[in-house]
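Shown below is the structure under consideration.
Only a single protein chain was left out; the remaining protein chains are all shown in position.
Chain lettering (A and B) follows the sequence in which the chains are written, and residue indices restart at 1 in each chain.
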Amino acid sequence: MSEKREKPIERVLWGAASLLVVTYALIPVAWMVSLSLKRSADLGDDRFLPRVVSFEHYEAVFRDPQFSAALRNSIGIGAISSLAAVLLGMFAAYAIARLDFPGRRLILGAALSIAMFPPVSIIGPLFNMWRTLGLYDTWLGLILPYMTFTLPLAIWTLSAFFREIPWELERAARVDGATPVQAFVHVIAPLAAPGVFTAAILVFIFAWNDFLFAISLTSTNDARTAPAAIAFFTGSSRFEQPTGSIAAASVVVTLPIIVIVLAFQRRIVSGLTAGAVKG
Amino acid sequence: MSARRMAERRLAWLLCAPAATAMLLVTAYPMLYASWLSLFRYDLRFPDERQLVGLDNYVSVLTSEAWWQALFNTTLITLGSVSCELILGFVFALVMHRAVLGLRLVRTALLVPYGIITVVAAMSWRFAFDPTTGFVNALLGLEGAWLAERWSAFFIIIQTEIWKTTPFMGLLLLAGLTLVPVDLLRAARVDGANAVQRFFKVTLPLMRPVMLVALLFRTLDAFRIFDTVFVQTRGAQSTDTVSIVGYDALITRLNLGLGSAVSVLIFLCVLAIAALYVKGLGVDVADREAP
Partner (left out) sequence: MTSSSTWFILSFAAVISMGGCQRSSPQRPKLRWYVFDEPSGAFERAAKRCSESSEDRYTIEVAPLPADADQQREQLVRRLAAGDSSIDIIGMDVIWTAELAEAGWILPWPEDLASKAREGRLSSIVDTASYEDELWAVPFTTNAQLLWYRADRVKEPPATWEQMIRMAEDLGDRGTIQAQGERYEGLTVFFISLLASAGGSVLGPDGDTVSLDEEPTRQALSIMQRLAKSPATDPSLATTREDQARLAFETGESTFMINYTFVWPSAKSNAPEVASHMRWARWPSVLEGKPSRVTVGGINLGVGAHTRHPGLAREAALCLASEHNQRLAATMGGLPPSTATLYDDPAVRETFPFADLLRETLRDAVHRPKTPLYVDVSLAISHTLHPMRDVEPAEDTERLRDAVQRALRSEGLL
């Protein structure tokens, strides 16, 4: 740090600014938690905090078979998409970071254009293709677009990580008679594991978050994910707005993200910024 | 070319093949298919009436008030949110840069908006501003229904976007900030430059590449806005965005011909924005990854 010897007043100001930033970032989350703990009758009481803490909305949410199905779908689809994207991304990133071949820029260019691609432009054709192929409202029907749209992220993050790896070790292994594949599996893969893990987390967050594909390519508990389920929540009568249930369900789906963020914040930050900063 | 190099190339192509295939099959092919469909009158509710109509769908979209209004709305949301995010993102980055003690806390807190589901964020802000369930009106002593008026609805949509994505911007800018050499800042200080001058004369120019890349991605991201608007207004109060218009034509009305024309137009808009950044501002994206 350039200015270690700040005046106390400056320290207080920066401290206050940090506090402000933290509050701003956390208010909507605190609000959802508070809303989810209010009793139904208190939902309109204009208060930020609940008068009486009640778990009725959580009970309602977990009693709803649609929500547990959606949670299952979200976890399953997210996990498989991450695995698939990271696997494919790993192969490509290895080639890009390590091997000399003319297609490198082509692959990077393709990844780049997909990162900028508007998903809404392909939901129509995808819907039409999926209904013909029988992929509509299936896990695979969502895994394919999630995997594809996160490939750029995976390729970038991974190639940034791969470039940091001491490749001399690989050469040493090759000299010892290992094939490139063996060298990769036994020497490089363990070193690359943290990067791979980071990429997997970022892909999972993307899949966990997606809404457009989820509402366009699914329609029932078979494959509908949590964001879609929350948006289509039903109240306790035909015309009721299920504010409390939405809040409780929102908190439930936000918890895993908070845990991931708390546990791996450094990794996530380095993964996010890897592509943009390292030239 | 040596056999070894040939083998290396073959391996490289082999390793890239699965990723390349996936990208071609799930984006390039559907995009071409969309361009093809956009030339037909094709409504899934009347499958027998499918016929080639040339550019009629484009004429229909481009002469409709709804498309231009949606384009205007999308541009407004994009400009409004991205410009605020840039400024606020710098503030966040500076705070994280200086607040050494609380860095972990601030960084963790900022990752929450990044990680949270957009639908959830949109719901939270919607409920917060709701006249019945919300706390904002009580706090400010107001009565109105924010999402019931066009401009206040835009305010809430834009502010939700800002809340959700500024942290990402802040983290990117922080990474750029750490690349600014300390010696340079110290030298400027010795030369008598004050904090503001140092920021604009030294820090900012050095951060330009990082900043432009961050801006490019956020602009394209904001232009695709769908979730927030879907949850908060569903396009009511004239807050339709191009993505909502496309979704309505494709998925609600199952009018694949008309909807595909909208899809192609959105794609062209995105291309234009990217071209503007790359050609106009000289963003150098492609070379960044060359090792």
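One rule holds in what follows: contacts are C-beta pairs under 8 Å (C-beta built on N, C-alpha and C of every residue); 3 or more make two chains touch, one makes a residue touch a chain.
Every value quoted in this text rests on a predicted model; they were computed, and no experiment measured them.
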{"item": "Residue in contact with the excluded chain [from B:Phe40, B:Trp67, B:Trp163 or B:Phe223]", "value": "B:Trp67"}
{"item": "Residue among A:Gly15, A:Gly44 or A:Gly76 that touches the chain left out of view", "value": "A:Gly44"}
{"item": "Absent chain, residues of chain A that touch it", "value": "40-41, 44, 65-66, 127, 130-131, 136-137, 219-221, 232-241"}
{"item": "Contacts of chain B with the absent chain, listed as residue ranges", "value": "43-47, 60-61, 63-64, 66-67, 131-132, 143-145, 147-149, 234-237, 245, 248-249, 251-255, 258, 262"}
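The criterion applied here is as follows: only the chains that are shown with their structure count from here on.
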{"item": "Inter-chain centre distance, chain A versus chain B - centres from mean C-alpha coordinates, in Å", "value": "16"}
{"item": "Chain A-touching residues of chain B, taken from the complex the two chains share", "value": "5, 8-9, 11-13, 15-16, 18-20, 22-27, 29-31, 33-34, 37, 91-92, 95, 98-102, 104-121, 123-125, 127-128, 132-135, 137-139, 163, 167-168, 171-172, 174-176, 179, 182, 185-186, 209-210, 213-214, 217, 220, 223-224, 226-227, 230-231, 242-243, 246-247, 250-251, 256, 259-260, 263-264, 266-267, 270, 274, 285-291"}
{"item": "Of all residues in chain A, those that touch chain B in their complex", "value": "1-3, 14-15, 17-19, 21-22, 24-26, 28-29, 31-32, 35, 43-44, 46-48, 88-89, 91-92, 94-97, 99-105, 107-112, 114-129, 144-145, 147-149, 151, 155-156, 159, 163, 180, 205, 208-209, 211-212, 215-216, 226-227, 230-231, 243, 246-247, 250, 253-254, 257-258, 260-262, 265, 268-269, 272-273, 275-279"}
